[in-house]
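Pasting a structure here, questions to come.
Note that one protein chain of the assembly has been removed; the remaining protein chains are unaltered in position.
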Amino acid sequence: MAKRLVPLLDRVLVKRLEAPKSIGGILLPESAGTKLNEGTVVSVGPGRRDKDGSLIPMGVSTGDKVLLPQYGGSEIKLGDDDYFIFRDEDLLGILKD
Amino acid sequence: MAKRLVPLLDRVLVKRLEAPKSIGGILLPESAGTKLNEGTVVSVGPGRRDKDGSLIPMGVSTGDKVLLPQYGGSEIKLGDDDYFIFRDEDLLGILKD
Amino acid sequence: MAKRLVPLLDRVLVKRLEAPKSIGGILLPESAGTKLNEGTVVSVGPGRRDKDGSLIPMGVSTGDKVLLPQYGGSEIKLGDDDYFIFRDEDLLGILKD
Amino acid sequence: MAKRLVPLLDRVLVKRLEAPKSIGGILLPESAGTKLNEGTVVSVGPGRRDKDGSLIPMGVSTGDKVLLPQYGGSEIKLGDDDYFIFRDEDLLGILKD
Amino acid sequence: MAKRLVPLLDRVLVKRLEAPKSIGGILLPESAGTKLNEGTVVSVGPGRRDKDGSLIPMGVSTGDKVLLPQYGGSEIKLGDDDYFIFRDEDLLGILKD
Amino acid sequence: MAKRLVPLLDRVLVKRLEAPKSIGGILLPESAGTKLNEGTVVSVGPGRRDKDGSLIPMGVSTGDKVLLPQYGGSEIKLGDDDYFIFRDEDLLGILKD
Partner (left out) sequence: MAKRLVPLLDRVLVKRLEAPKSIGGILLPESAGTKLNEGTVVSVGPGRRDKDGSLIPMGVSTGDKVLLPQYGGSEIKLGDDDYFIFRDEDLLGILKD
């Protein structure tokens, strides 16, 4: 089974954060494992072309922490891992500490 | 948890005004805490590109008081704070005293 | 509360005319206070950009008497006054005596 | 009340022809006063801009007899007179004797 | 009543062929008078402008025999004659013997 | 009745293949005469213009064997023969032995 995905056009491969299952040993049944609207960029495509054929630079790069839209994105499996693919223009913003 | 959000493309991060809960000590039950159509710009994205790839300047900047459309905008949480993300072109106008 | 609104992009702030409540002292119950399809331009935005990024000149300016479309426009409140916001391209024409 | 309307963009102000109420004194009850698909151009706007910002010349001018589409057009009142506003591109053709 | 119509933009005035009512004297009740998908071009407009404002040449000219699409086209009356108006781009092809 | 059709714009006149009614003398009732998704190009139009007015070259030419989309295409009759008209961009591919 393939290990790596090189996204096409302006697609972004994102590993989504999950709500911690427990904090300080205390189990958090309710929100445990729910998907947060945050994720880390795993890999980015080359970008889409504008109407004159030149590449539009991507807004995010590998390693960025990003805020995800509530809807959209395609869920995919690479080996046993779950990932999401978003279009660059659908990502809301880059999270900075 | 991340503290700051750098919006992508032509998105604008807005802190929405809430109707005052009380005026001169008098509680305003009814409209208390309702969201007004006004807010303050917290941060702006770099802007969207026009069809030839050049950046379209944003219409608002950090600190502006803006009039919000009745609909639209995505509600997000950054830490414990609530914000809204609007597209630059959806904001109605800049409020001046 | 803010006094002035600077519309964004190609938006136009309009004060709508109301049908006179009485003429020569005679009350006009029926159409009294109804909104006419006419208004006065209070302020205009800088204009929208065309596909190449240059500003498209606005068709109306502050003080013009304009004919309003039957539908569309967003109703807003600035302090205690009611206004409407239209897009420049939705206004039908400029009324001249 | 304003007498004249200067249409905006590519709008055309048209005075619509009405079927004659009587011919040679004979009343034509049925089609009397019905709106024909013909009209006379009263005034034209400056035109719309193409994507590069240059004005697209209008296809009709004041005084032209035009064939109107079956649907579309906004009915307006200027003083006591009824007119229609069409977009230049919706007019079907110019009628010549 | 006007005799001639100069179509606007990329419109084409077409006189539609009708199925012959009889062949060699034999009446053809069933398809008699039905509209065929063929017609003759009576007059053409100047053409539509492309995005840069230059005229797009028309595909047909006066006198061409054309194959008409099954749907579309506006039926109009000029004096006592029936015609159809099609857009140049909706005509399927030019019929040659 | 006209013999030849010169398609307009980017249209393609196609003669559709039919499933053989019998193979080696054995009648094939079921699929006999059904339309296959294959056909031969009879004639092509000059092509469509791109936004700057230059002709976009056609992808197929007369005599090509083409794979047809499952849906779309207009069925027409030229004399007693049945043909289909497709847009160049709707044809899936060219079949080569």
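A, B, C, D, E and F are the chain letters, set down in written order, and residue numbers restart from 1 in every chain.
To be clear about the criterion, a contact is a pair of C-beta atoms (placed from the backbone, for glycine too) under 8 Å apart; a residue touches a chain by one contact, two chains touch by 3 or more.
As the structure is a prediction and not an experimental result, all values here were calculated from the model.
Engineer: From the list A:Pro7, A:Gly39 or A:Gly93, which touches the chain that is not on show?
Structural biologist: Once the missing chain is taken into account, the touching residue is A:Pro7.
Engineer: Given the full complex, what residues of chain F touch the hidden partner chain?
Structural biologist: On the chain F side, contact with the omitted chain comes from 37-38, 50-52, 54, 56, 59-60, 65, 67, 69-70, 88-89, 91-97.
Engineer: By the contact definition given up top, give the residues of chain A that touch the hidden chain.
Structural biologist: The missing chain touches chain A at positions 2-9, 11, 13, 45-46, 49, 51-53, 74, 76, 85.
Simple rule for what comes next: only the chains that are shown with their structure count from here on.
Engineer: Could you give the separation in Å between the centres of chain A and chain B, each centre being the mean of its C-alpha atoms?
Structural biologist: The answer is 25 Å.
Engineer: Spell out, as numbers or ranges, the residues of chain F touching 2 or more other chains.
Structural biologist: Correct list: empty.
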